[in-house]
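Only one protein chain is missing; all other protein chains are in place.
Moving on, here comes chain A:
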Amino acid sequence: MTQLSRLLAPGRRGFLAGLAITAGSLALPRGLAAQEGPKQGGTLRYGMNDGSQTETLDPAGWATVTTGVAFNGALCNNLVELLPDGSIAGDLAESWSSDEAAVRWTFVLRKGVKFHDGRPFTAEDARQSILHHMGEGSTSGALAIVEQIADVAVEGEDLVFTLSAGNADFPALLSDYHLSIFPAREGGGIDWESGIGTGAFKLVSFEPGIAISLVRNPDYHKPGLPHFDALEIINIPDSTARLNALLTGEVDVIEDVDIRNIAMVEGNPDLKVVRTPSLRHLTFDMNCKVAPYDNPAVRKALKLAIDRDDILQKVFLGEGEKGNDTPVARIMPYFSETPPQHQYDPEAAKAILSEAGLDGVTVDLSVAESAFPGAVEAAVLFKEHAAKAGITINIVNEADDGYWDNVWLQKPFNASDWYGRVTLDWLFATSYTSDAPWNNTGFNNARFDELQKAARTELDQAKRAAIYAEMQQILHDDGGVITVAFVSWRLAMSANIGHGPMGGILPGDNHRAAERWWRLDA
């Protein structure tokens, strides 16, 4: 049901086998059937939590929400755009098609698009922007994506990718925020230093870690966009200072409002809290290769020995959605329900253990506050829940600093914070197949690996959905991940900011807040 409607979602048509589907008509992220139409004018002042003085205009080095919203979403465009519903539409590419094996992909580029300095956008610009992340010694954040590309060439006015192996999801991967398009330089490479893109806003000033200031691009290729005249991205690392800035009207929107302050913001008639379901999920991961977690009965028992509702209410103050032991968010294409929903059932957990000949289990759970916000409190509750099932959890308080180097992927039972990936293929290939670089659960399931390979080149939507449903069920039944909750992006904003349905795959309305939102008081 849900799957079907997702399959029919317009943007997914771009994947249909061997057909050149015109995605151009879908390029405008409307869905703005609001009672009050967007107004032109005004400035958006956006308070960020993660800006840093290490930030650069070089797309290979972008890693923060700040660079995402300012550079990827406002200054630049990708070949494709992530729509609010998570599907893919054309942006600088108008349409695309692939051969039967999903190896060779041809992108027809949009005509008449201009960079901010007036020079026309060409296929060579797109090619160099991809090549920028490839090659020996690349330190790009998009390395894992571009490694699949064997060759990228300009043919006529089109851009042709040849992949080293078929990948039906390839267009979706091109939405990765690092793969923004910059003008090509004579003799190869791209000119990112001048801060010239094709996006809805032109760069005025960039003070890393302090503020980024942009102004409307009157020649933007999407008619009627953007609505704002100017954009100010202001870095406010401290969460109290960020809230103060919003309360005193210094900024219009703030990222990542503290859950303890939500009631206060919602009680203020001039402000609102906007929650957007995201891919981000908080987990306790068991390494399936290490005793006692190598015993499926132990994994199953632990999944039934945690009261997710209790943790959600007490630690996250109700902000989030209960997980069901897969890493797949409800908003993802090919999400599938994985029955049964694992509920807290200490008796059943005890029964599973005694059936397996185990009389009580003792485990060490490694946590730190930096694992995810509230990880320590969640672990303490988990310990109490599990005790009723005859499972003893020893909480190991790890150092906050260096948690991701010394504990994550190292200790057999640890807390983890996942930001998710745009496609299931990418999610599984990076974190759940036996050879995945971030296989924190040490998952090693031959059937799962086989299905992953099959799905990757499967262009038939129905077959693909069936494969992904089976994979999610395998993870749910047999995997090492205890998904505590999926969390939402929490923006606090002035009631004067208008917006349509928001995308949650990336923060800030899939990074494109600046061109999608508007001021009601403009």
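Here is the rule we go by: contacts are C-beta pairs under 8 Å (C-beta built on N, C-alpha and C of every residue); 3 or more make two chains touch, one makes a residue touch a chain; residues count from 1.
As a working rule, contacts and distances are computed from a predicted model.
Its record in UniProt calls the unshown chain "ABC transporter permease", which is the match among "PqqA peptide cyclase", "ABC transporter permease", "ATP synthase subunit b" or "Sarcosine oxidase subunit beta". Checked against the hidden chain, the listed residues A:37, A:224, A:318 or A:437 yield one contact partner: A:437. Note on the undisplayed chain: of the listed residues A:406, A:444, A:457 or A:473, the one touching it is A:406. Screening A:117, A:238, A:266 or A:364 against the full complex identifies A:238 as the residue touching the chain left out. Residue positions on chain A in contact with the hidden chain: 52-56, 58, 61, 63, 137-144, 204-205, 207-211, 213, 234-238, 240-241, 244-245, 247-248, 250, 399, 401-402, 404-406, 418-419, 437-438, in rising order.
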